[in-house]
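The other protein chains are all here in position, but one chain of the complex has been omitted.
And then chain A:
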């Protein structure tokens, strides 16, 4: 760790105003539970149970029992109101020291990566020495809300002082108010589902059905191969009888994928719908965690150091007025991130682009190769460049593993850190990875990791 910066010519200012030098935040490892398609193995598991299970597996892997960590940060996209302190409650139910602080954070599908950024930055600033980032989501155990009408009546009745006033409140109830509101993944401002939004983008970029199916197949094949090779032996801990992601199809083929009927973009005029259940991620349940630390903290405990957290950039796009596709924000975040770090797309050993839909990955890649887009939208002089397919999602991604919204970031960060560590050990040279995650609301979060 470098010494604190002080000016030699002037006397030291009061200690409270000294700026700590930025130090490395490293990824020690991760743990997640296998991801399960909604309504399957984790049908009755809550977010808190799943996140606690992922956390307990992490604690067991690294011997953190009774350890007071700097912070545990994570969240869930679909969350019950009773889970206001979801992550803190999970910590209290874990083997960690109960004096470990925690907070909930939520940035749609980017939650896990945003949590990683938050934990890493506090470590880099010296505000904490260790932390866990992660996320959890369940569609199976999602909250169902009462109608706006019933909610108002119930609140009014609760505040009523007399029985008469209470009865008066209930008298306002209409039969239609009794219909529950299940959760939806539609964008509140457009009323369109994420898939319908992506169908528009897919059509704009002319992404073919074949290209999407090929990417989906590669995802399944890569993930299956990684499981076979034991890659996940120290990244995944079984939960509720599941020891592998149950969305993974080892017997998938282009022929099988080609037979699926399109589900999105069927009403888009003048285009052939191409997005199917095979090349879109299913609704998924699961949880993931990543352990981050300063180098000193890890060394004191003889813990491994897989990778260094280098930098991160988030972006957002105006999809509401049709200026950009809903899931295109990473296309904007990455050029800024690369510029700040003096890197090009060719400088990465691994590129991890979250597969919300196969076409999300393909539209982002196409955008970076497109001269007009890069000049007009990104303000660059030339296309950003091409991502070599051999470095893209090499151990599979969300199309195969599934995508429990807030848990995806932790899955990608932990797996990528391990890939970097393995690559550096094989080649004896540093390795670098780019992570890109798109999210609802036109959001995107991206990050760079390097082998430690």
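Keep this in mind: contacts are C-beta pairs under 8 Å (C-beta built on N, C-alpha and C of every residue); 3 or more make two chains touch, one makes a residue touch a chain; residues count from 1.
As a working rule, contacts and distances are computed from a predicted model.
One chain of the assembly is not displayed; among "3-oxoacyl-[acyl-carrier-protein] reductase", "Acetolactate synthase small subunit", "Insulinase family protein" or "NitT/TauT family transport system permease protein", its UniProt protein name is "3-oxoacyl-[acyl-carrier-protein] reductase".
When the omitted chain is restored, the residue from A:27, A:41 or A:59 that touches it is A:59. Contact with the undisplayed chain is limited, among A:47, A:130, A:237 or A:421, to A:237.
In the full complex, chain A contacts the hidden chain through residues 53, 56-57, 59-63, 65-66, 95, 230, 232-234, 236-240, 243, 302-304.
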